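Heads up, one of the protein chains got dropped from this complex, but the rest are sitting where they should.
Chain IDs A and B follow the sequence of writing; residue 1 opens each chain.
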Amino acid sequence: MSKSEDTESRTHDSSHDTKLMHIVAHTPRGKGILDCIQCGRCTSSCPMARQTSRYNPRRLMEMITIGLKEEVLSNTPWYCLSCFTCVDKCPQGADVGEVIFAIRNIAAREGHIPPGIKAQGGNIIDTGKISNPTKSILKQRQEMGLPEIEPSDTEELLKILRKTGFDKIIGHK
Amino acid sequence: MKYAFFIGCLVPARELSYEFAARKILPTLDVELVDMHGANCCAPFGIQSLDYISWLALATRNLCIAEEMGLDILALCSDCYESLLMTNTILKENSDIKGQVNEVLSEIGKEFKGEIEIKHMIDVLYEDVGPEKIKNAVVTPLTDLKVATQPGCHLVRPKMLHFGSVGGYDELDELVRATGAEVIDYDGKEICCGGPIRDTFDKYSRSLINQKIKAMKKANVDCAVTICPFCFLQLDLGQREIQTRFKEELNLPIFHFPELLSIALGFKLTDPQIRDHRISINHILEKYNGYEVSS
Partner (left out) sequence: MKDSKSVLVVGGGIAGIQASLDAADRGFKVYLVEKTPSIGGRMAQLDKTFPTMDCSICILAPKMAECYRHSNITLLTYSEVQDAKGSIGNFEVAVLKKARHVKEDKCVGCGICTEKCPVKVPNEFEMGLADRKAIYMPFPQAVPRLTTIDEENCLFFQKGTCRVCEKLCEAGAIDFDEKPEEIVLNVDAIILATGFDVFNPKAITAYGYGKYKNVITAMELERLICASGPTDGYILRPSDGKEPESVVFIQCVGSRDQRYNPYCSSICCKYAIKDAVLIREHHPEIDTYVFYIDLRAFGKGFQEFANRSKEEYGINYIRSNPGEIREDPITQDLTIWYEDTLTRTIKPLTVGLVVLCTASIPRPDNKKLSELIGVELDDLGFFRASHDIDHPVDLTVPGVYGCGFCLGPRVGDIPHSVMQAGAAVARMSEELAGMEEA
């Protein structure tokens, strides 16, 4: 256990952002934070928490409540598999698996985005898809008699994504 | 039965055998697939993580295309399925959000009306076609084939969302049984394949694959069946990565469900389909006469 973790629940120093919980609660998908009773059923069932002690969804909810913004917005939420096991189990409908998206949305606006996810965002703007076929795949499709892949209407998509501010979030030029 | 065929990005770019088998099998079971023109990425979980309204707007654009076609959507990929299903549900239930999304879409002259439903291929096979009809169509029963099914996450969870549609493991298992194969339970069947963190935390992604394949092997199955391109990629490609990296022989053949169904319905897998598999499936094809040497 790190030093900061050791003292956090007792002290009220400047690293505690007491507004965090309210910001999360008002973010789409984030209102569950208000219902959590810290029962631990999510972590008890979470497949990711069994792989690494760095990830603990109940603890994440606790950290949001306490206002440990740094930890909450850093790489912690990106461990989640979005497998929604916790959502099925949560007795209070607090649904950590959903709240994670609220946190990630906030993190993204503050510039914390893992490179792989940022690349997905860039691909969508550029091609309308997150994964595109290689030349050899295109050849194989022909060989198998599969229909051609239509290009997406990237102009239309750019209109949408400019309107929502998506391009700015991922720093796309 | 006629559906707008939402093919997504991953399947046509990386899982050609899945697409090929689905395009072959579904029409023989009287499910007509109509390709969607101009569809974009479904906006899966990575995109949802970045921005809520952007996700909904991207996904809704696809829904609008299907609405214009006047058809419900059939998706092959569980990620596409859930992204579109969630979006469709949220917009139908929440007029405020619907208004916000429609305002964005007005930029391109589209509007969500809420006229269609979203189905996964498994929904359609179970509810529209039904295990009985499949059973009757089988010409090569896969007798004695012991199968582990990988339902994945997004077909079955969150339960609330899937209420009324397939929403369960039993339905997939029943469809697999309709081919004559035997479904074997294994530890951790409900657990995620690790796909979503493939790029971000590959170590844990691998350990999830490893645990799953080991549990399947412990249950003495001959092969595993997936219904999602990510699950397939993990269990097949991921398995090979583990084999080369840790010099461990696992060699558990992985099938897309429509491939297995193809064999049972008397079609043979073609050479390029077989090449899609990094873990050899040949011994199973031989046993069930499912291998076609290409000319």
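Here is the rule we use: a residue touches a chain if its C-beta (ideal position, glycine included) is under 8 Å from a C-beta of that chain, and two chains touch if they have at least 3 such contacts.
Nothing here was measured: the structure is a model prediction, and the numbers come from that model.
With respect to the full assembly, the chain omitted from this view is in touch with A.
Considering the full assembly, A:38 is the residue among A:15, A:38 or A:140 that touches the omitted chain. Where chain A meets the missing chain, the touching residues are 37-45, 49-50, 53, 56, 58-59, 85, 89, 91-93.
The rule is short, and it goes like this: only the chains that are shown with their structure count from here on.
Chain B has its Cα centroid 23 Å from the Cα centroid of chain A. Chain contact summary for the complex, chain B toward chain A: residues 9-10, 12-14, 16, 19-20, 23, 35, 37-41, 43-54, 57-58, 61, 97, 104-105, 107-108, 153-154, 157-160, 188, 190-192, 194, 196-197, 199-201, 204, 207-208, 270, 272-273. Those residues of chain A that touch chain B in the complex are listed here as 27-29, 47-48, 51-52, 78-85, 87-88, 95, 97, 101, 104-105, 108, 113-114, 116-117, 120-121, 124, 128-134, 137, 140-141, 143-144, 146-147, 149-150, 152-153, 156-157, 159-161, 163-166, 169-170.
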